[in-house]
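Data first, discussion second: the structure below is written as structure tokens.
Omission of a single protein chain aside, the complex is shown with its protein chains in their original locations.
As written, the chains take the letters A, B and C, and residue 1 is the first residue of each chain.
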Amino acid sequence: MKENKSRKKLAAGLIIVIIAVGTAAVKIGAFLPTIGDADTPANSYVANYYITNAVKETHSYNIVTAVLADYRGFDTLFETCVLFLSALVTMMVLFGKEKVPKMPVKNLAEDKYSAAFGGDIMDASFRIVVPIILIYGIYVLFHGEISLGGGFQAGALIACAYLLDRIIPSIRMGRGKIKEETALIIASMGAFFYVITGILPMFNGGNFLEFAKLPFGSSLAAESIVKLHTAGILMIEVGVTVCVMGVIIAILEVVLERTDFDE
Amino acid sequence: MPILLLEGLLLIAMIAIAAAIILGKKLLAATVIYCGFSLIAMLLYTVVGAADVAFTEAVIGTISTVYFIIAIKSIKGKRADDERK
Amino acid sequence: MSELIEKLEFFLADRGIYMLTLILFAVAVYGMIACGNYMKKLMCMNMMQVSIIFFFLTFGQKNGGTLPVAIDEVLSAEAYINPLPHALMLTAIVVSLGTTGVGLALLMRIKDIYGTIEEDRITGDGGKKQ
Partner (left out) sequence: MNQIADHLPVLVILLPLCGTLLCPIISHFNINAGKRTVITALFLSIVCAVLQLIQVITTGEAIHYWLGGWAPPIGIEFVIDGLNGVVILLVAIISFTTALYSSPFEKLERIDRIHSAGYYSMLAFLSVGLLGLSSTGDAFNLYVFMEITAISGYGLIAVGEDKGPIASFRYLMTGTIGACMYLLGIGFLYAATGTLNMADLADRLTGLMDSPLIVMSAACLIVGFGIKMALFPLHGWQPAAHSYAHPAADPMIAGIMIKIPAYAMLRFFFCIFDEQSHVMQLFFNAIGVMAVIGILFGSLKALRYDTYNKILAYSSIGQVGYIAMGFAIGNFYGIIGAILHIVSHAFMKAGLFYTSGALKYKYGIHDINELGQVYRKMPVTSLTMVICALSMIGLPPFAGFFSKWYLALGAIEKGNYFYVAVLILSSLLGAIYFFRIMEKLFMGEKTAREKELPEKSRFELPWQMLLPLLTVVAAVILLGLFNAYIVNGVLKTTIWEVVLT
């Protein structure tokens, strides 16, 4: 009874919020630029510079990747750091503290249907899926500047491939586990690789993350500078991939450690 | 330009899902609906033209739903343990 | 009928989409404040972030613009959608994943310590006690 009453209260509050904010938002919306208009300040000032110059300056056909990895590469560095930090915090909060008591291991051959996460069909199909996911992940990584995708998605896909391998069969078999600490170290190394990529130009007279001054090319011709931008973007994407992969593996390993699927 | 109409419909669906999650009773059901929410969000990003963001949202939606389900599993599992004792 | 649709679309372009986005934002914030269950609070937090991300993407739209993936080297500014909000929101979306991960970890720890994730039970047990 009491629960029903509180739910009614909740619903009433919800309706009030929707109506109140709706009426207020109609007024606010009128001041915001009309959707689809190309001449608003948001669409015409800095954005046009990116669109017209990105390919020329960075040789990255995906303009979003160009902005993300080159023009605003510093943001992306700290975005990677945020992910690493979240893995670190998860680890600090959960690792080694009052684990769930593991159920005694039953004779697994007898109830293999209940023991595994998936069952036989998943067990058979994942063997086909995992290599494809891996290949797709690597494709997304190296193709990120031409088509959609980039380091983050690639890292997540590779981590997903590992996780399928981890979740579906190995609760029965217990093989192929990356330790939590190892995963965390992999993640930190990925982020550190990003930082190193940023520091290298500083030895060559450039600013932090200034890919045009990467100490790889010898000539200062325009073509080689564009190639240096490509190299720089690729390097940081690799760093992001490694970091994201490590982070997702670390978090899920920590969490899986506390979970029983034997119910 | 019927795209805006589509956007509006998707947004209304998202508001409905948000209300359902807030008012719903069962946690697991809320998680499954939340998965639908991130699917609609992905569609919305695609409609708007942000294909990169949609790709990321698809990946993140999957991962965060897995997080939520594992968390519920671990929380539920322990409660079952407590009751057994 | 088509006239009605045209009017509706004009309304949506002018203010309707913003209105719906802000309503979604408000509903999510309301859920974060009013829901008693911490898991639901986390879901509402995610929804709030989605609404903000969508808010940024809305005013990057352009009539007649296509995806910001260039086909050739000569580009005109009108032909492509504004790429800057997309790049910003990619960052924001990843940050939101990080926050969710931390939130879930804390949730499990709270479950370990208090044995529940309902807010009234926790505050009743002495969460607010000095």
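Going forward, contacts are C-beta pairs under 8 Å (C-beta built on N, C-alpha and C of every residue); 3 or more make two chains touch, one makes a residue touch a chain.
Since the structure is predicted, the reported quantities are computational estimates derived from the model, not experimental observations.
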Of the chains on display, those the missing one touches are A, C
Answer key for A:Thr65, A:Gln153, A:Ser188 or A:Thr241 versus the chain not shown reads A:Ser188
What does the interface between subunit A and the hidden chain look like in terms of residue numbers? 28, 31-33, 40-47, 49-50, 70-75, 78-79, 81-82, 84-86, 88-89, 91-93, 95-96, 180-181, 184-185, 188-189, 191-192, 195, 198-199, 202-203, 205-213
Absent chain, residues of subunit C that touch it: 25, 29, 32, 38, 41, 45, 48-49, 52, 55-56, 59, 85, 88, 91-92, 95, 98-99, 102-103, 106-107, 109-110, 113-114, 122, 127, 130
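Here, only the chains that are shown with their structure count from here on.
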Return the distance between the CA-based centres of subunit B and subunit C, expressed in whole Å. 11
For subunit A, write out the residues touching at least two other chains, lowest number first. 10, 14, 18, 35-36, 62, 64, 148, 152, 251, 255, 258
Hunt down the residues of subunit C that sit against at least two other chains at once, touch-wise. 12-13, 16-17, 23, 27, 30, 34-35, 58, 60-61, 63, 65, 68-69, 85-86, 90, 94, 97, 101, 104, 108
Once bound in the complex, which stretches of subunit B touch subunit C? 1-2, 4-5, 7-8, 11-12, 14-15, 18-19, 21-22, 27, 30-31, 34, 37-38, 41, 44-45, 48-53, 56-57, 60, 63-64, 67-68, 71-72, 74-75, 78, 82
Which residues, counting only subunit B, touch subunit A once they are in their complex? 1, 4, 15, 19, 22-23, 51-52, 55-56, 59-60, 62-63, 66-67, 70-71, 73-74, 77-78, 80-81
As the complex stands, subunit A meets subunit B at residues 7, 10-11, 14, 18, 35-36, 62, 64-65, 100-101, 148-150, 152-153, 156-157, 160, 163, 248, 251-252, 255-256, 258-261, 263
